[in-house]
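Omission of a single protein chain aside, the complex is shown with its protein chains in their original locations.
A and B label the chains in the order they appear, each numbered from 1.
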Amino acid sequence: MKKLFFNLILCTLLLTGLVASLITAAAQAASVSSSGSSLTVSLKAPKSTALSLSSTFSNAVFPNTALSNGSYKANYFVQETEFAAKGWIQIGSTNVSVPSLNQNATSEVTYEPTWTGNETFKVELVALTNGNDTVVGSSTTVFDVLKDPSGFPESEINYQRPMTQVGKWLVRGILTLLALVWILMFSVLIFVVNRISKNGKVMLNA
Amino acid sequence: MVVMDNKIESDQRDIVDSNADETWVNDVTESAMRSMRNKPGKAWWIAITLLGLVIVAGVIAWIYQLKHGLASAGYNDRAFWAVYIADVITFIGVSYGGAVTSAILRLTGQSWRAPLTRLAEAMALVTVIIGGTFIFPHLGRPDRFLNIVIYPNFSSPLFWDFMAILTYTVATMIFFYLPLIPDMAVVSKMLGDKKKLWQKFLYSSLSFNWLGTEKQKKALHRGLTIISLLIIPLAVSVHSVLSWAFALTSRPGWMETVFPPYFVIAALYSGTAMVVLVVAGFRKGYKLQRFITDRHFVRLGYLMVALGLVYLYLTFADLVTEGYTGITTGWIKQTVTGSYAPAFWFYVFAGELLPIFVVAFKKTRNATGITVASVFVVISLWVKRLVIVLPAATQPLIAGAWGSYHFTWVSITITLAGVAAIPFLLMIMFRFIPLFSIEEMEEAGELGSVEQVSAHTQVLAKILAKYTGLEVTAPKASKSLTASETEGK
Partner (left out) sequence: MSESKVNRRNFLKIVGAATAAGTVEMVTYKAYASTNSAPNGWKGTSGVSGSSAASMANTASPPDHQWAMVIDLRSCNGCKSCTAACQKAHYLTEDQTWIDVFTMTDTIGRTYSMPRPCMQCENPPCLHVCPVHATFRTNQGVVLVNQGRCIGCRMCMAACPYQARYFNWNAGVEYPSMPIKPTPEMPVPQRLGTVGKCTFCVGNLNDGLLSECAAGCPMGSIYNGDMKTDVGVNSMGNTIKLSEFLYDNDAVTFKTSQNTHPRVWYIMGHGQNLDNDDQAS
């Protein structure tokens, strides 16, 4: 019984995995979504090349609905783990229109993942009050990027100089020439020696 | 051209004694084999010992260098190429000069070359081997030398350097060996049946039943013509590729289109000078004044000065092209007025102006004068190579001070060992082979007056017959030996 249950879970997991990967094969990103207490960040993948991050801000996080439109901003970040750093790199920012009562606000940025694996994103809601930016709420989410669409140009990885194509034939040509020279040298040697020794033998026997 | 012809004729009179008789031909053979006489003189032994000691010192220095690294030879990160690569270029250049001088004289049928070619070719062979060997002290890891063949990079000029030098060395060997065949036969017959094993191999086996028949001569001449034709482009390629080891970098002072001809001409120039030196040395040592006269030196002197002028012109073209725009003047300043100025001006005065004056004035236009000039040419061209290598290598490519190179006992000893190896190897070599090609001397003689021709051939045939002990002594057979008849058919 226990075993069956376990298998079932396994199958489900596998299936979801399959479905997920099928979906993300097109979308290139799947999400492991986690939500903050006051902000919800969810994944949308409408484009084939870019990851769309869209956030939903519940009404509760807007402490001051009296502020005019354009005074709330959503800043998006991706966490950098390379070089042992814990830096956040800003990847985009949108204005958030202030919702009316009991309504959620949404915002969206697109982001092109540059490598596969887990990437941590953060969204911060910033209120512009009295000229100061106040972070009124934030949330982090980990996305598992399955495919890297950035496509660092192959030519940059395998850079070659302009002579390469010509050079290949040049090398072959010169090598052939070299081989011919060697053949010529030795055939001359053999020819001369052969002639001399043959003729000498004839004369000696005569 | 008419003037030249006159000279050749008068030359012939110098080379070919007017009373051409058995003594003369005997003399040719005797002189050619002077170096092979049973017991070398005292002077020979002293010379060979001294030279040998220098070479041993060089080998010890090299072992020291292997152990302690190239720093012991004065190298550093700014002077990363210095004396050894200059040595490589100089030795191989000198070899090139020997081979090409001999090949061109052969192809153009200059009969006065006859007593010189053997020496020139031997010098070419010896110096290319020494030059090739100098790659080893140049390398940081000579033990991995074969990596060039195991992991070849076709886009590297050094790979092609290796191929070019290898091919050229083999060609030089063949070029040296072919004219040797008749002489080997002569020596073989002279020795008779009492040959030791090595003598049997060297003289009998390697002369391949040479009897001097028309057919054999034809084959030999044809082969020699092809190899002579081949060795010129090969030598040009060696020096072009050597120059590309410099010119294919982006260094100011090296990255220049003029470099391949620049190197080729320098090689010819120093090579001719070296031929003069080797010829002078052996002439003196083995008293060959009768065959190698002042005329020969003057001829070589003219050739040398002509090449020297071309080289001077190329040097000027190089400096003016690099200097005019002012982009890369640093190394030029350093060369012409800076710390390399003494070396550069030494080259100009001792390596260019001196030989011109020596050849220009009648008083100095003789064997001694031209030999002295040649000494300066060879040395100053080595200096010139250093001046090509060092300023461009030690220049600051980004900022800061110029690098510098200092000679150490290691680099000096190894270089001197290379220099000593030239006479050392030549002296040993000529213990086993005749000093000049007897056959070519015979032909040179025949190109003299008609009377002399018949006299020579008959006598020579007699002598050859004496050595060979065959029935080619008959007048008919002896006729078939003449070059004029060969040409007629």
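Just so it is clear, contacts are C-beta pairs under 8 Å (C-beta built on N, C-alpha and C of every residue); 3 or more make two chains touch, one makes a residue touch a chain.
Bear in mind the structure is a predicted one, so any value in this text is a computation, not a measurement.
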{"item": "Candidate in contact with the missing chain, chosen from B:153, B:205 or B:289", "value": "B:153"}
{"item": "Residue among B:170, B:232 or B:248 that touches the chain left out of view", "value": "B:248"}
{"item": "Residue among B:81, B:134 or B:311 that touches the chain left out of view", "value": "B:81"}
{"item": "Contact with the hidden chain (one of A:89, A:142 or A:183)", "value": "A:89"}
{"item": "Contacts of subunit B with the absent chain, listed as residue ranges", "value": "68-72, 75-78, 80-81, 138-142, 144-145, 147-148, 150-159, 162, 245-246, 248-251, 254, 327, 393, 396-400"}
{"item": "Contacts of subunit A with the absent chain, listed as residue ranges", "value": "80-91, 114-116, 150, 152-162, 164-165, 167-168, 171"}
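The criterion applied here is as follows: only the chains that are shown with their structure count from here on.
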{"item": "Distance from the mean Cα position of subunit B to that of subunit A, given in whole angstrom", "value": "63"}
{"item": "Sites on subunit B touched by subunit A in the complex", "value": "154-155, 160, 163, 167, 170-171, 174, 177-178, 181, 208-211, 213, 215-216, 219-220, 222-223, 226-227, 230, 234, 470"}
{"item": "Complex contacts: residues of subunit A adjacent to subunit B", "value": "167, 171, 174-175, 178, 181-182, 184-185, 188-189, 191-193, 195-197, 199-201, 203-204"}
